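In what follows, a single structure is set out as structure tokens and then discussed.
A protein chain is absent from this complex, but the other protein chains hold their places.
Letters A, B, C and D mark the chains as written, and numbering starts fresh at 1 in each.
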Amino acid sequence: METKFGRIKVLYPKQRLIDKIKGHVEALNAGLKEAIKPGRITIEYPRERRELPDNFRGFLLFDVDACISCFQCAFVCPANAINMRGAPNGRYYPCIDYTKCIFCHFCADTCPRGALHRTKIHDVAFSDMDEMLATTEELLKPPEMIREDKYLVKYEIKDGDIVLVKEETVVELAERPKFEIRPAKVSACAHPENCIACTLCVMTCPSNAISTKVENGRRVLIIDPKLCTGCGLCVKECPTCALALIER
Amino acid sequence: MKDMAIDIPVEPPAELKSLFIPIPPEYVEDAYNKDEYLVLVGPQHPGSGHMRIILRLKGDIIMDAIPDPGYVHRSMEKLAENRLYIQNIPLLERPSIMDPGNYNLGYVRVIEKAMDIEVPERARYIRTILAELGRIGTHLYDAGILAVFLGHTTGFMWPFGLRELICESFLRATGTRITSSFIVPGGIRWDLDEKVLDFINKSTYTLEKRLKGFERIFIKNPAVISRLRDVGILNRREAIEYGVVGPFLRASGVEYDVRRVEPYEAYPELDWDVPIAEDGDAYSRFLVRVEEIYQSISIIRQAISDMPGGPVMSEDLIGRIKEKDKVSRDIRGYFYRIFSKLKLPSGEYTVLTEAARGTLLYSIVSDGESNVPYRVRIITPGWAYLRGFMESLKGSRVSDLQAIYGSFGYFPPEADR
Amino acid sequence: MSEACYLKWDVELPERPIKGVKYFGNLKEFVIDSGICSHCTTCANICPVRGITAGDKPIDFPNWEELCVDCGACIRVCPRWNYVPLNGMGEFKEMVAAKSRRFTGQDGGMVTEIIASALEMGVIDRAIFVGRDDEWKPTIVHVKNIEQLEVERVRGTKYSFADVIVELRDAVFHTEKGVGVIGTPCMVSGVRKLQKTVRRYHDRVKVVIGLFCTENFYHHQLYSFLEEKGVDVKKIAKTDITKGKFIATMESGDTISIPVKEFEPIVPSGCKVCQDFSGVESDVSVGSVGSPDGFSSVIVRTDVAKDIMDFIRKNDYAELGEVKQTVIQKLVDFKIKIHPYPPKKKE
Amino acid sequence: MVTIFGLTISEIMNIMVKEGVSIPLIQPLIDFLLKIPIIQYVVALILWKPVFAVLILPGLGGLMISLLFIIWFERKLTARIQWRMGPLEVSRPIAGLMQPMADGMRYLFQEVIVHRGAHKPYFVQLPILAFIPILLPIVFIPAGSIYGINSPYSLIITVALLALIPVTIIAIGWASNSKFAYIGSVREAFMYFAYEIPFMIMVLGMIIIYGTADMATIVEKQGIWGAFLNPFAFLGILITTAMATSRLPFEIAEADQEIAFGPFVEYSGILFGLVMTLAYEKMYIMGLIVSVLFLGGGGGPAIPLLGDLSPAIWLFIKALAVMMVMAFLRSIYPRYRLDQALRIGWNSLISLSLLSLVVAVIVRFMGGV
Partner (left out) sequence: MDEHIEFLKSGPLSLVKRWGAKWSLWPVHLVTACCGVELAHAYACGYDGERLGSLNYGICRQTNLIIVEGAITRKMAKVLRITWEQMPDPKFVIVMGACGLNGGLFWNGYHMVKPSDVVPVDYFIPGCPPTPEALLRGIRALQDKIMTGETNSTAKFSKADLSSIIEIPEEIKQKRVPTPPHSIAKAPVIQIDGQREIEWDEGANLIQTLKKDLEGLYISIEMTDLNRICLKTTPEKTPEIAERLKFTFDHVKSVNVVDVPNENKFIIEYVVSSYGVKDLMPVLLSIITEIPRDNPRHPSLAKHWPSADYMEREMHEFFGVWFEDNPWMGRNFLLSPDTPEYPLRKDFKLPRETYVLRGDSR
């Protein structure tokens, strides 16, 4: 392989009669070697299951009390699979339509509170598409699924070759990974002179942090920093960009 | 021998209308009058992917090949115009899902070039590793398809066995087997720890060991060599004229590789070679890609051995989050806040990337105000060399169609976008 | 912009004549239905839920009973709320006739010239122009660079309503340096009121150009009226109102002129109460009246316009001439005479 | 008394019992069955040597067993070479041996589609007619003392009948009237000439060595196996067997990736079941011929308790061995192109067969067998 500043000329195997016969013999004993000592790497799925890493992107679980219904998961989903649905307490919680979900887990990465977290459930088949719309209530606990696996198979490389290590364990698919809550900001009015008192922020704030009342001809708006979860919806909703997120 | 043209009236076959075959009826009449034979190698044919090739045969020789692509045209350019910049990452990775690294890299580099975001060192190395893993995976996939088209079932099974290793590396690094959408503007979504990099490094040795066996049973198999040698020849002038790209261009003697012409990520810092062949026939196309697998293996090993430390997300993007005690340097939890405000300055930005099957061109036109691209143009390698593929079919035999199809590694979802 | 951030702030609400009804109900009652709405579309700009619709039909808010959030912003910015008609010449720094050397517009092309040189100076980085399509329907064009002004359809006045101020909202939130606005006197007073209520408009709208205006029309009314008069709309190359006559020059070169009085039935009710001929609150007023042929008379009112005119003089972008102030004064008084306020109740 | 061919039933019974297969292992059971009035006739008929040869061991029974075994073995061997398991879950304890049975059952109960353009009568009858040239040679192949018809020309008749099979395949291709079937049958015709002539020359060579065309005497004369006498003929005939039954390097007529299963593209259901097993049965017959000519079919140390059956068992095992070699080729080789296969057929195989003729003549004069 003569290499001149980074290019190799590809070498063609010689094709004289003697090389052809040698080629045939090589091919035959490659097959024979494999037939005598097979290098099998098959995972017998219904009985064995492949070991999946912790950040595997499978079905999603939802944790209601962590959610601040900030709509970020619905907005970021490339396949528009997450729709929010009104809950009895007036707020909106996500429902995932698994007929559209592409398991890219942008939503799990976006959620500032880690309310949507990953599980290792992925081998599922549904008989009709209406069952696949998981509303908020159905996202809280992992779905019961038919599991026939008795072994767990690990891919390991020992002295240069793949070895499938089989363990006799039925692995737990849906434990909740730890997630450090990000220190959230607080919403505040940075340009009060721009405000046109349209109270859109009051109507949109999921945690009722902004309250308003009319006193002698002037509308007063108050932000309660303790209630504010820093979801940023009011900042986005304000038509004249009067609000802003500041450090707590 | 004289052509016995029987002049009986020829009416075009019924399926011409029912299947919307795009050739005019007089073409069919002309074919039948010249005693030639029209065969539709259709989308359900085991020897053609999801596209139809209309072959005009004279005996066993192919006189003309008309492609009928579009069976997997999922209208990516129109969809990309209605989605945020960050939502386009999974969308623009779908043409060839075996090569997620290169397709994400192409799109993300356009955004980084437009907003001149500076990507940290470690992220560039990990991106190079992912791109090369995708390249090996695609070459193995094409070798498998070529083998099954030649009837060599072992040649199909072994590369897909090796692909299981590539998928295991992707699984441990990014969480999914194939469509990783892991590369985001400014870096990658999270950092790879030592265990994963060590696994990838060791898997390259297994890959190399088992490729030796594959070489004996398929690559150097005289029956395969006789099937691929001097078949579907594209000489240097034809390859350039018909716009063939990537390994298929290098197989015809043109030394063009985007990683060398417009170096990006960590390629200039590693030393590797560009495989070239001269004859431009199906076998040299296949050998160039086998050689590229070995080159990619050495690139991955070098990248892992001198992998720098440091953050994986560029300061220009994550720097905006002025949280006092930022919990960890990756972007979990800030994803939407950083990327939903991405807005390219107005103008057109064109970036070339060397995807596994050739030059991948992304050009995004932005109007500077909306957070949605105005026009995204993707030219995938498959679409670029379809013309060269059809030209190389002319003059070869009917059963060569599969050999040439496999040697070009033509993947219709990538070509139709 | 104060850096301090408040957790408690208040905003002054407008008074509400009819107690039970939402603010838009009052606006509809006192301005739109009473016929003094000048279709300046400022309310459509400020409406937080973008509910107020403008375009080629009178201002309306479909289904306002539920959708209106009752914030009163539309009333605070409406120039015709507690309407005090502005009239007369207004104070001005200088008055000159000018003809642009770079552009040909309606007369002297001075509106395009002022915006082009403002772009060059960097006072503004975009301006909102009114282009047109084949049937002369007005379309909005954001002009950000000089090349865009070369397009012939963007220059020249279109005698019909256009949603310039509605587009101002997006422009203001995207611009860095400033925005240039061109409009009829009612639009100018709308923008001024908008600047008083929302500080961001005050900081971002740098140049406001007022056009001499006797009355404006709805597009469909004007062009169906012209169709009756036998004018083929698609072939019109240029429209002009000078010396009391509406002149439409065809592409084939011949001109058709119709006395302005015949347009009386289609003049919208809002224009009938407007006495402001040259837009007294604008930075600079431009029009064809009172200047020699091919020239437009420019009335410079504020120092922003003064710097632009000095820039034009310095670079000699325009040929200057003498303007007859008396003719303009005559038209200003004529407009006050024909549009009395409060209007005489017609029997 | 009712007489058939001038013999009463009891005389027929004596002939059949005298010439019956004697298997010491189950002799008491046979004697017991012969005593039951009605069953005795059936048992006697089955155990009568010619009927036993055709029906049970080297004949239909052997064919069915070899069919099921070789399909299973081929899929398991290729799977083993290809790093995977092959059919397994069907019957896990016996490593998926029931898989061909399951496929057969599925084909049996699948709808048989005869499409509009096909020539209906021929389309349905031809797969069944194709069995005649396959099953007839079994009558002439002897296994030790068990043989159907023993004639001095048995080898020639077998080769002649084998030559009929491609004709039925071409007819099948014509009957299904589809573009790919047409191309497939034309290719089958091309291939037919390419391998038939070398095959016949090599068989002629072996006849020269043994001096007779009668398979029984050939087996006796084989002190040293024919393969060692004339290795070129043995190699050549193995290659022509691969070409005849379109095994992988030469699977050109039914190239499923190129022309979608050639002549058999339009068949479904049980008709496809018959057609698919056609190739395997032809391989069984060729296996029998190869083992008779070269591997001393029927010869070999007598298995203690089986008596007459042991030569049949040996013949069956040798045939299976040849079929396994064919199955092994499947996972090693890709498919040749038609013109390459014809070049191999016309150039190298014919030269090989002429060489084997020369060797045969030399062996004959050196006073070989």
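The criterion applied here is as follows: a residue touches a chain if its C-beta (ideal position, glycine included) is under 8 Å from a C-beta of that chain, and two chains touch if they have at least 3 such contacts.
Remember, it's a predicted structure, so these values are computed and weren't measured experimentally.
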Left-out chain, listing which of the shown chains it touches: A, B, C, D
Option from D:22, D:40 or D:110 whose C-beta touches the chain left out: D:110
Candidate in contact with the missing chain, chosen from D:219, D:260 or D:320: D:260
Contact footprint on chain B, counting only the chain that is left out: 19-20, 22, 42-44, 46, 49-50, 69-79, 82-84, 90-91, 94-98, 141, 144, 156-158, 160-161, 163-164, 167, 177-179, 240-243, 249, 254, 256, 261-262, 340, 346-350, 352, 359, 361, 363, 365, 367-372, 374-375, 377, 379, 383-384, 386-388, 413, 416
Those residues of chain A which, in the complete complex, touch the missing chain: 40-46, 49-50, 64-65, 69, 71, 74-75, 78-81, 83-93, 95, 97-104, 121-129, 131-141, 143-146, 148, 200, 203-206, 208, 233, 236-237
Positions on chain C contacted by the hidden chain, ascending: 131, 133, 139-145, 148, 151, 167, 170, 174
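Quick note on the criterion: only the chains that are shown with their structure count from here on.
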Between A-B and B-D, the pair joined by more C-beta contacts: A-B
Averaged-CA centre spacing for the pair chain B and chain A, given as whole angstrom: 26
Approximate Å spacing (C-alpha centroids) for the pair chain C, chain D: 97
Separation of mean Cα positions, chain C and chain B [Å, integer]: 55
Junction residues of chain B, two or more chains touched: 154, 161, 217, 221, 223
Junction residues of chain D - those touching two or more other chains: 81-84, 331-333
Chain C-touching residues of chain A, taken from the complex the two chains share: 188-200, 203, 214-215, 217-225, 239-241, 244, 246
Chain D to chain B touching residues, read off their complex: 78, 81-84, 179-180, 183, 248-249, 251-252, 255-260, 330-340
Chain D-facing residues of chain B, complex: 37, 39-40, 45-47, 60, 147-155, 157-158, 161, 217-218, 221, 223-224, 226-227, 397-402
